[in-house]
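A single protein chain has been omitted; all remaining protein chains appear in their positions.
Each chain gets a letter, A, B and C, in the order it is written, and its residues are counted from 1.
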Amino acid sequence: MQSVGLYGKKYIDLQTRKRNVELADEDHVIVKVKACGICGTDINFVRDWEEDYMPLGHEIAAEVIQTGKNVKNVKAGDRVIVEDCTMCGICASCKSGHPEFCRNMYDLEGQPGMGQYLSVRFNCLDRFEGLDFTVACLTEPTAVSLTSVLNAQIPLGGSVAVLGPGPLGLLSARIAKLSGAGFIAVTGLAADNPREKARLDLAGKWGFDLVIDCSSCSTEEEIKKRFPQGVDRVIVSAPPGGIYDALKIIRFGGIITFYGLHFGGKSKVELDVNDLIFRKITLKPTFAEPAINFPAAIEMLKQGLIPANDLITHSFGFDRAKDIMAAIVDGSEPVIKAVLLPH
Amino acid sequence: MQSVGLYGKKYIDLQTRKRNVELADEDHVIVKVKACGICGTDINFVRDWEEDYMPLGHEIAAEVIQTGKNVKNVKAGDRVIVEDCTMCGICASCKSGHPEFCRNMYDLEGQPGMGQYLSVRFNCLDRFEGLDFTVACLTEPTAVSLTSVLNAQIPLGGSVAVLGPGPLGLLSARIAKLSGAGFIAVTGLAADNPREKARLDLAGKWGFDLVIDCSSCSTEEEIKKRFPQGVDRVIVSAPPGGIYDALKIIRFGGIITFYGLHFGGKSKVELDVNDLIFRKITLKPTFAEPAINFPAAIEMLKQGLIPANDLITHSFGFDRAKDIMAAIVDGSEPVIKAVLLPH
Amino acid sequence: MQSVGLYGKKYIDLQTRKRNVELADEDHVIVKVKACGICGTDINFVRDWEEDYMPLGHEIAAEVIQTGKNVKNVKAGDRVIVEDCTMCGICASCKSGHPEFCRNMYDLEGQPGMGQYLSVRFNCLDRFEGLDFTVACLTEPTAVSLTSVLNAQIPLGGSVAVLGPGPLGLLSARIAKLSGAGFIAVTGLAADNPREKARLDLAGKWGFDLVIDCSSCSTEEEIKKRFPQGVDRVIVSAPPGGIYDALKIIRFGGIITFYGLHFGGKSKVELDVNDLIFRKITLKPTFAEPAINFPAAIEMLKQGLIPANDLITHSFGFDRAKDIMAAIVDGSEPVIKAVLLPH
Partner (left out) sequence: MQSVGLYGKKYIDLQTRKRNVELADEDHVIVKVKACGICGTDINFVRDWEEDYMPLGHEIAAEVIQTGKNVKNVKAGDRVIVEDCTMCGICASCKSGHPEFCRNMYDLEGQPGMGQYLSVRFNCLDRFEGLDFTVACLTEPTAVSLTSVLNAQIPLGGSVAVLGPGPLGLLSARIAKLSGAGFIAVTGLAADNPREKARLDLAGKWGFDLVIDCSSCSTEEEIKKRFPQGVDRVIVSAPPGGIYDALKIIRFGGIITFYGLHFGGKSKVELDVNDLIFRKITLKPTFAEPAINFPAAIEMLKQGLIPANDLITHSFGFDRAKDIMAAIVDGSEPVIKAVLLPH
């Protein structure tokens, strides 16, 4: 069947392409995408990516339309999350309980999650019930945030600073709290930026212990007032340079986890190895490939632990995609999470 | 194609059945079994199992003969280990990095590993190179032993007692040593039993620090001479009652892991909960389903870390199966690991 | 100085003895006990202990009165928790980061925590500020509960059943929730027992997901309705026999942690080892010696994460000690936690 989908590159250069979607083989499934969130990585692409147009969108909630002959785990009508990058289930890593290190992954085969239909292998799908599609498309960012929290190994009652108030930052902060953190700080740069202001406001509404607007005060000062030795953990949900701030506020023996990429040339940091050693600071990245912890994320959404409707401030069709993305880039609108409804 | 296979029940009541093996579906693979080891569980079945005949054999090294249309991970001619019980790769446990808790496993579909041909799903296979089939069929017991060692969380330089000198016990002891244990004791009951004597002799040959023949001395006394507070870990590679011995020799805060089953009515133990609490003793079982750590086990065999030829004392065809099993049950022959060569 | 203290044995046979307390040596500190909670172990002693009178009380909040010449970590006037059993800080276990396995512990030197004054070594003290003494004496049970939760290794969003609604059970349930459990059930036997009823009522007030009165329904049925495969973790805050219930409701691969002792002959359980193996059930006890996690427990109390005043239903002087203990034993009063104020 015909499917319209979205591709993009620098600078907010979007293309809507139409392609034919059919069952790639008897292990595949055709799904109708019902909702697909915009991720920071999509924004990175349309702001900084200089090479060929990238297919956009990987936070996908969908309905099964048609299944290949060999498919047994889902049937037409099922609600599913589509993982954009899936463990193979048969390699040495997968068979040893480490799917996070699988290198034989299944992916979207070049299709944009921000499209109308997709043909994907059966094992890329996580079935769910009892969730709206719009809420359900938060599964991917919830899972990434959950993984960052697990990577951070937060001690019960520990103090955590989350740098960056985007959807992943807010979710990471929330899940850190749910997982037993005793104190959560969230930082952002509000000033006159409506996007950033909306996000910091939500951090306040969600009751984090400290919300720092970096435009009017210093993260380091605010943290050190409360934790003179620094916080136990920092989650950098911001561009790579955020690691410099993290190093200023992390305690002796702390862990910094980070997942903020930059494609426009600002991905490097200079670190003092003596300092890392003398202060026993561990740097541990979080990366979303392959998909990990989607079932747990679905469960958290179903239990209402993530107030999805606070996060999802905008939904839109293909016609408004460019405007929404531009607004996220320049911060001119109070967008937290925006979701494409492709039908 | 026609395949002869072995089934058994109490008391050493074996049946050789002929069945037709063909591709069950396009995800399946037909393999020619080249070697299949006898496991203690097989012996348990033929000694104690009172219900219907059980298919025997699950330590399987084979060659791929024919592949279903959808199969991509192996091709005819490949050497493979056949897992008798395989993680699904798509459930919540598998997708969360815990295949060991998968409950949607693929199995041998009622076929005996001690057979000539099998039709199994593609994901049950682990490809290998550079190993004889006879050696390769040690993959399963090596993986089970490796899992028991991982479950025991042996501290570097720690002391470990392995109760029971069967193939799994010997492998567990060896892998415990490889993984950094500082002291290994192996116990067994030799007396005039040639089977047990051969096994204890091999424990000696492999250089474990202490080999205890329980027929002539007390495990507790021998251990306490060297470790008055007890050993750090005990691996019970013996029937359930071995846990009583384990409790006598484990130190404060120690871990006992165990995998010895009994089907003849002796599976229960009486434990003093006060004692477990006051001494902080953890009981952690090891169970082989689903298959875990097969790739790591293959790697250990390939690196020569497991002297397979010391372990494999007997190979046999269908005609001698009953004699071999009887000899293992009654201990009349110096059998350590016996391997069926079904062609 | 003169100090009155409490000793007890079966059956609710209490003695108040007067003894002289002075600095045992220059490493010691004299503290004035301000509050000391009654623990289930104290109740076990006065109900079941047949040998010599035991000194009672080990949940101690106190004020420093006098310090030995070598003591530098506290000074007169400081508020402190007195650990009843303290890691040495210099043995191989302590120097390897495993104080939980220290066997050279410092203790109360035969003094009852339920006394007016104590002479204890400096390292048995944890300084605190900003807490009432009555609240502060919950540090020990909070730390024990916290340790049980850590031992249970609860997965984020996991399901937990706490068997037994005593103070430790309620605290364990609360801390399990704080540490990220997604579902908490608490069980107890209310019927016409005011003690048990008060405790189950508090479980309801604290918002646990399921509170089961075993007098009117089956724990197994209630759990299986919601979790047909069983719960992820069980914390047995009940006598040893509670492990039988735990085994009925634990899922494949689950962990049971337990800390309920019995001194009256009911400490044994009969376990089917086959079942533990086939279901991969780990049994991991929790024991309070030496004191672990007291600083974290103080922090949780200070942050208000434990609603102490809900738990502490009774305070009393020496004159009412016997009545209170009798009421706890027979359940005739709605006692949750009772605290001795010895001055």
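Heads up, the rule we're going with is that a contact is a pair of C-beta atoms (placed from the backbone, for glycine too) under 8 Å apart; a residue touches a chain by one contact, two chains touch by 3 or more.
Fair warning: this is a prediction, and the values are worked out from it, not measured in the lab.
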| item | value |
| --- | --- |
| Omitted chain's touching partners, listed by label | A, B, C |
| Option touching the unshown chain, where C:Met87, C:Val135, C:Ala176 or C:Ile223 are the choices | C:Met87 |
| Options C:Asn193, C:Thr219, C:Thr257 or C:Asn293, residue touching the unrepresented chain | C:Asn293 |
| Positions on chain B contacted by the hidden chain, ascending | 146, 149-150, 155-157, 175, 178-180, 182, 296, 299-300, 303, 305 |
| Residue numbers in chain A that touch the chain omitted from display | 98, 100-101, 103, 229, 240, 243, 252-253, 258-263, 267-278, 280-287 |
| Residue numbers in chain C that touch the chain omitted from display | 25-27, 70, 73, 87-92, 94-100, 122-123, 126, 291-296 |
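Definition applied: only the chains that are shown with their structure count from here on.
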| item | value |
| --- | --- |
| Interface composition of copies chain B and chain C: same or different, split at half | same |
| For chain B paired with chain C, centre-to-centre distance based on mean C-alpha positions, whole Å | 42 |
| Centre-of-Cα separation between chain B and chain A, whole angstrom | 43 |
| Where chain A touches two or more other chains, by residue | 296 |
